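These notes concern the structure reproduced below.
Heads up, this is only part of the complex; the chains shown haven't been moved.
So that you can tell them apart, the chains are marked A and B in the order they are listed, and the count of residues begins at 1 in each.
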């Protein structure tokens, strides 16, 4: 009785321009969902690698992104009012998702050492500053940055690093027992890694010109990421004790190719150009985790929990530089000087904005966790007593109620 | 040697009506896959929060949904025979997935306290009753319910609650040691939460009119969910001890905005209308978990394992009410009275159908688990002896073979 038939939709479709445009717009919808997955699953689970901080990672990510996208719609909308109104379409909500990515990157730098209240403040300020820089880069410099190596990745990373510098905690100089992973937390983090890795072609092509150019952005990103995996694994083996692989490198450096090819993704750089960028990004990123991060922490006081400098910072700059070269070589219309201005502007806004934001976040009434309770969900979340036996008994926390959660502020407990 | 080229598909495409319709139909395919992810990953992992019931949650979800979609194709097909045959197209399989959602919602109410045989019986009856109510709402009342706040969410929730009432277990009055989460099981549940949250715009727009209306359904749902996250977090902090967040609220109440905006998703309610609905839904849902569920369990004997009343029940009614108001205000063609009839019909069929189904499920030969083995996979699944050390030795189960699995019935062991 069952029978497959060709679907005959009940709506009629005249073949004119409007429908065509509607179709082309609609085609963007799966891309939107892919970007959405990167923001909420990708960033959220990538940060669950910490052994006792999974709730804060994936839960904090959800709050910051859901709050941030509303704020991002408003701030980006200010630049494009129509009759005094903000018009919403599918590109606007993709852009709103994009703007939250900067915050989630910065979140990685300060992960485990900040309260949700501090992070919400950071969200408000960072998205505001992002919108200014984005407007400058896109509309004043008219620079190319289709996959946002500069305006999202480098910006988010250096913003977060500046905040981390201001919030430097000498008490964590010698590490913290919860600042590390356990076996299963590393597997949860791989869910984030792999979803980011898979959908990066959609991220880098989401706002590319439809058709051939957009397809090229997909393929360039696909190839860059593939090459990056190979170099990240190779370097991880080469630098580690007895040639073992390190999950930190695999979870992060394999993604650097997506960051670094962002600016050039829609340029005619050829498959080998894309693969070269990815290959170099994988090397730089892995070496950064191994050698540079410890130096930044020890010498400069930059405690970068997730190593965003290695995943987003340096690969983002690499992407910006590659864009300058590619434009100079005529791989896409544009001016190399304007590309350079865009990179400088992104770094400048990030560092200055991050320092200012850091000082605001440092004000003593935002319910910061004390050093001994960093990297521990139980300070902000109800955590079941009856836990895995691997759970050590909680230290008696000598906190005032005002520390237990920032929202207490709202309740007037301070 | 490698070279990116514009793709030149080998098939030729004349530009006439039929192709256009084919394209429009095809556009639905990614939406179908998104809905599929919600049904199988979303619902499946959302229920893995229980510490010893993950196999039954994600595995039971797979069985019920895979069985249910076949049955759903048949029951919904009965209303739309073509020459005595059921025609299958992409909309039909989306609808088949939809019909299973009602069962998976009800599953949440009785999770941990029923055998697979009982649940399969529930699947058969519930989808049958759903198909009648759906036909009534869509074709007789001609009511709007594009995102199915009434016919799926409220229906599924109250059906499940009625079943749970009939299956009331006094022995679980004081709780059960396995009726709770551990750290990692809460993280598994967040996989379900986040995938549901992300793809809800596809769910609410899947059967909307293509083009502008469908886009509006995407955007309204996106905004409602974002607002809902903010209110759910805020209320969770405010009501919990020392302002801590509760994972139960975050896993569930953050989704209430998707439920509640369902009926109105394709109506011209404006962005702030959508956000208001989501914001209110997040508040109601979180308060329900905190204050109402304990009362329902203690006073009315409704033991709602997953709190579906808070995630699907009340937000579903809210969605239905919002639909009545929106239609009355002319936000979409329709009659407010018919919207009200649809809501009443959905609740009526759910409660009556659920009670009848509950009594059938209560018959003593469906391999129900005894109280002490509730919330424990090992009664229906092979669970490795050599487990995590957090695993307490299994109690000696004093079961007859006939209890060990419902499928033993088929084997003639009873």
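In the analysis below, a residue touches a chain if its C-beta (ideal position, glycine included) is under 8 Å from a C-beta of that chain, and two chains touch if they have at least 3 such contacts.
Computed from a prediction, not measured in an experiment: that's the story for all the values here.
Counting every copy of the one repeated chain, the full complex in this structure comes to 3, with 2 of them shown.
What we mean here is this: only the chains that are shown with their structure count from here on.
We define each chain's centre as the mean of its Cα atoms; on that basis subunit A and subunit B are separated by 31 Å. If you check the complex, the residues on subunit B that touch subunit A are 2-4, 6-7, 15-17, 20-21, 23-25, 27, 30-31, 34, 73-74, 77, 82, 84-91, 177, 180-184, 186-187, 190-191, 194-195, 197-199, 201-202, 209-212, 214-215, 218-219, 222-223, 225-227, 229-230, 233-234, 237-238, 240-247, 250, 254, 271, 275, 388-390.
Subunit A meets subunit B in the complex at residues 1-9, 11, 13, 15, 19, 22-23, 25-27, 29-30, 32-33, 36-37, 40-41, 44-45, 48, 52, 54-55, 58-59, 62-63, 66-67, 69-70, 88-90, 93, 116, 184, 188, 191, 211-212, 215-216, 219-220, 268, 270-272, 380-384, 386-391, 401, 404-408, 410-411, 413.
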